[in-house]
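Left out: one protein chain. Kept in place: all the others.
Moving on, here comes chain A:
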Amino acid sequence: MDDIPPYPPIDPTTFDLIVIGTGLPESIIAAAASTASKSVLHLDPNPFYGSHFSSLPLADLPSFLSSHSTSPSPPHSPSSDDPNEFSLLEFATRPLYSSIDISTFSPNLLDQHSRKFNLDVAGPRVLFCADKSIELLLRTGTNQYMEFKSVDATFVGDNKGNLWSVPDSRAAIFKDKSLGLVEKNKLMRFFKLVQGHLAGEQDVKISEEDLQSPFVDFLNKMGLPPKIKSFILYAIAMADYDQEDTGVCRDLLKTKDGIDQLALYNASIGRFQNASGAFLYPIYGQGELSQAFCRRAAVKGCLYVLRMPVTALLVDKDTGCYKGVRLASGQDIFSQKLILDPTFKVTLPLGSSPPLPLKEKLPFFSLKDDKGKIARGICITKTSLKPDISNFLVVYPPRSLFPEQVTSIRLLQIASNLAVCLPGMFVLYISALCNDDDQGKKLIHAVMNTLLTVPLDSESNAAVQSETAEIGSAVQDETSESSSGGPSDSGEEKPTLLWSALYSQELTLGQVDFICSTPMPDGKLNYNDLIDTTFKIFQEIYPEEEFFPETSLENPEVDGDASPET
């Protein structure tokens, strides 16, 4: 990224909107603005689409993470005096990732096949078949640029390595082997109550008082046993924090919200004939989603320039109003509005006070990190955590792994049939909300230790290496795990870890001002909240415009061969 290829100057030089960064929120806004006939310039300093929402080759992931882990060198040109009528405010990048920890137990294999991997930076993430992202994809016709496969099941894990299937539908309850008859009856009656309530049946209405009370209290009131309560709260309603410990719970789910979550889950099951579970995952990874919206935007006339860093903000000397940006190529581009990727922040020239009007607006650029962090982990194995099933979600409810665990840990296993890794391999995405890096590491490690065999550095490293070298030549060959001869505990054959990346990510909210900043990937499993925020940002910058009006579907323009890249 240091040597920027000579770009021809961008023409025209004035746009309605400049969007910097191609993460999902930015891409959706670019597509929405283009659809609303705005002239849009979409820039990204990276050579790929997706920013913090991208899917990257194995070798590129660590460098991407570390490039966002430190504040870069202070602005090289402190002079903000410009011959023009503009003040220059330098861009700096925020440190968004910390305690990055990459472990490779099989360098040969992974180096040689780095490009065969598409690793999500913001995993684990799925789309609920009936959630807002699917609605948006369908409404905008963006689905034509993507393909999905079903995530086949959800499990709840325990500290012994067991995975219990979540009875999330009538058929699943019937089929379930772990629930007793009474539990089945209670759970199904609860589902029916919720369905009846949602359908507006008079005799099964849940009272307003109950709706406003904590969901966990309502579940207790319904007499649901702890096991089922845990399924509903953490594996269906996807609650993040321990709902039964109000001391640590930062996000106590109300019955109303819990029921909305159940409704979403329920509507997701069976929505698409060939999707057996409630979730979808895009082939080639989550990064495809950003890219698809970029294509959508390009079709509507949005101009794309990748590998184009932006160095400074152009501000009117007198009014302090935003005017445009200066590109790394030296060119100045002007626009009415600006959308910024959360990577960027504006630094003030040392020792100089900003123009007065700008001063008042600057607090919006301050980093808000009171939401804590999210710990993420990516593991690569060559055996599935569960035989006969390759793509699935595992939830570890609070306190399921160790007593101090206050947040849910989610794990998503994705197999090579989704084109995210070498054939015969599996990618595990793990995440958990946490207060700090140490707590985050502990949470991710707890899952890894429960489910995986982590080779003990050099000696076993060598064993794995020799073994994986063999797979490298014939990757589809399913060799027996025991041939590695490694010490496997208690006879249980856990998948062996080949590669892992652990990191903590800042959670920043979107900010809205005359310059808007989009949010970082949140701690949720799907994109619903992000899409809500994106919608709000769009409304803020274009209050008079409709967010993808219905008519845009009626005449879907065919993309043709034109690539969105310029």
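The definition used in the following text is that contacts are C-beta pairs under 8 Å (C-beta built on N, C-alpha and C of every residue); 3 or more make two chains touch, one makes a residue touch a chain; residues count from 1.
In the analysis below, contacts and distances are computed from a predicted model.
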item: Hidden chain of the complex, named as in its UniProt record, picked from "Geranylgeranyl transferase type-2 subunit alpha", "Dynein light chain roadblock", "ER membrane protein complex subunit 1" or "Phospholipid/glycerol acyltransferase domain-containing protein"; value: "Geranylgeranyl transferase type-2 subunit alpha"
item: Which residue of A:13, A:70 or A:185 touches the chain not shown here; value: A:185
item: Chain not shown: contacting residue from A:100, A:173 or A:454; value: A:173
item: Missing-partner contacts on chain A, residue numbers; value: 170-171, 173-175, 181-182, 184-186, 188-189
